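All protein chains but one are shown in place.
Now for chain A:
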Amino acid sequence: MKAQRVVWGETLAELAASDDRVVVLDGDLATSTRSDLVATAVPDAFVQVGIAEQNMVGMAVGLSTLGYRPWLSTFGVFLTNRALDQIRMLVSQTRAPVRVAAAYSGLLNGSAGKTHQDIEDFAIMRAMPYMTVLAPADEFEAEAVFRWAAEFDGPLYVRVARDPVAPVFDESYAFEPGTPRLLTEGGDVTIVSTGVQTSRTAEAVRLLAERGVSATHVHLPTLKPLDVDAFLGLVGDASLVVTVEEHSRIGGLGGLVSEILAERGGPRLVRVGLEDRWSESAPNDFLLDKYGLSPERVADAVAQQLAAV
């Protein structure tokens, strides 16, 4: 298993070596985000901006006007929250081809705690006009997404997870933007997940199968734009839909699916995600269990909802 951040550093280094338009701007976290792999391999493609995320966004947009395809590299929270106005004004409004690479996304941030956990990014970025929002599930999908993003001519946000997860896909994976991915088919419940939470959710689906529950599992690598008809086709006539995400229940995947199902007159929906509260610093397994995102806790939540139907 390879961490998405390592895949990011390696892939960007490779892309930068063959494409002069690639430039990576770092907010002094290169050894964490692994953009140090770019700095080492292709020094000309690496710009150290320092601990100044707002400046980093502004400079990236300036570079983009000269034909560069800049990638912003720092912890997600410092982009989506601290530099939010800069992304809104300078990236979204100008439709600049700037890639916002949110390393250390979501809840699992190396025990850095609530200050560094970005559990609102989907809600923020999804509301941003013209912003494409991506959350790959594993190392294979991440690499495919990064390679696709390198050619994309517009603003783009992508979650990059710090720690490895069990792979969902393999080397044969081909990314199709906007397309939902059907992972398993079952008749009792439809579970929708995104990002690396899909890996943990896939394990939850296996645990549910052991309990005699058969689930349809849909993964959304693209939260926006989304092929809604394809998504509804996969939801089918399910009576219960459960969304699972490493994000606040408010405004993220759960919010997205709520909007779609409410407009079409859909089935009962349950949103598994972080409650409307701050988390804490702790090891990954502790956080996943306490905040309801471990495979066991997700399986429990689904089983509980099925029992309540």
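Points worth noting:
As a working rule, a residue touches a chain if its C-beta (ideal position, glycine included) is under 8 Å from a C-beta of that chain, and two chains touch if they have at least 3 such contacts; residues count from 1.
The criterion applied here is as follows: contacts and distances are computed from a predicted model.
Missing chain, UniProt name from the options "Transketolase", "Molybdopterin oxidoreductase family protein", "Cysteine-rich domain-containing protein" or "ABC transporter permease": "Transketolase". Per the touch definition above, the residue from A:L29, A:A52 or A:A209 contacting the chain not shown is A:A52.
Among A:D44, A:E185, A:E259 or A:D285, the one in contact with the hidden chain is A:D44.
When the full complex is taken into account, the listed residue touching the unshown chain is A:Q86, out of A:Q86, A:T198 or A:T243. For chain A, the list of residues touching the undisplayed chain reads 23, 44, 47, 49-50, 52, 54-66, 68, 85-86, 88-90, 93-95.
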